[in-house]
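Below are the structure tokens for one structure; questions will follow.
Omission of a single protein chain aside, the complex is shown with its protein chains in their original locations.
So, subunit A:
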């Protein structure tokens, strides 16, 4: 296991190194500037920092990439959150007339947290995860990614591992960033199928007609269900678990059958075949209740809601919040995600190329050198491949920014020519 043992007590020493030499500031700035299509987009963005001793500061904002770097290197935040783009610079919000300071835009975000599945996973609970329940995240990502792209028409999605027990999705399309609160909550509710708290036993209720979205989601769940739920989670194994499954729909004859049949796979088959008699979608409802993504609508709803930043460090596990490459989703292992201690250690290891690069160093100015060094630095560590994923994501978006810029300059031209026409008309 290529993970150096992480000790939270080392954070004060590791973080400065991380922010000086590893955090991908240039890509980060490029992302949040969105190609400069909107003025002051980066300058009006709120960041919040959690500092040592749980000191929390909001309304941080920066005018340039350099300022962002310097501040982060100075304050050494344990956690970084990203908020909305406001009408004014967040750091100056107190100077703005009350009511005038508004959150205008923000990415549409989703937060899938493993603790929300505690009632349906037997392997772990609370903050723990394992390779068995990680499947739930894979299912969640597949279902939501498809829906956001195919149903809602979004293109630029960044999936990020939170560092401990969940994943986040950042939908970065221009249309997504401009969504109202009502629209965000509508999207989140469209994507919600599992409803109810402690007091609800039957959390998924299906009735005719079955919406195409549900069918798509079911086909994803079905691919994983037998291995995940029947085998790994063994939901039809013990009496306690069987009771839980069956109380969702009380089926007395199944209970009798189960007294004799102990094989979970056979139990499941029996359950599915007993559906033909009535309670039409019993099996599908169970599959969804055990596997369908559970998202916190409140996280997605608010335009001003703050969410953990990609490439932030998780203070408890030390893992970096890295982007997930969906092409490699099946092999993504949260336990292989590098910790800050690992990458800092990898930094110290000398490499062969270093001697050559030293010659080039003399010709650059300090900032360029710093950047080159940093680019060289993270490439030496396990962080490299994740930054590549981020790069590819940015490339795809950059193509759309170019389109936006052309459109905008086109608009400018059109309105200018209208103005000229008007002027000439007036003088006739």
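Basically, a contact is a pair of C-beta atoms (placed from the backbone, for glycine too) under 8 Å apart; a residue touches a chain by one contact, two chains touch by 3 or more; residues count from 1.
Rule of thumb we're sticking to: contacts and distances are computed from a predicted model.
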Omitted chain, identified by the protein name its UniProt record gives, among "N-acyl-aromatic-L-amino acid amidohydrolase", "NADH dehydrogenase [ubiquinone] iron-sulfur protein 4, mitochondrial", "DNA repair protein REV1" or "DNA primase large subunit": "DNA primase large subunit"
Omitted-chain contact residue, chosen from A:13, A:67, A:128 or A:150: A:150
Residue touching the undisplayed chain, where the options are A:57, A:175, A:265 or A:396: A:175
Residue of A:8, A:36, A:196 or A:410 touching the missing chain in the full complex: A:196
Touch criterion as defined above, residue of A:33, A:73, A:91 or A:115 at the omitted chain: A:115
Residues of subunit A in contact with the chain not shown: 54, 56, 115-119, 150-154, 175, 179-180, 182-183, 185-187, 189-190, 194-202, 209-215, 294, 296, 298
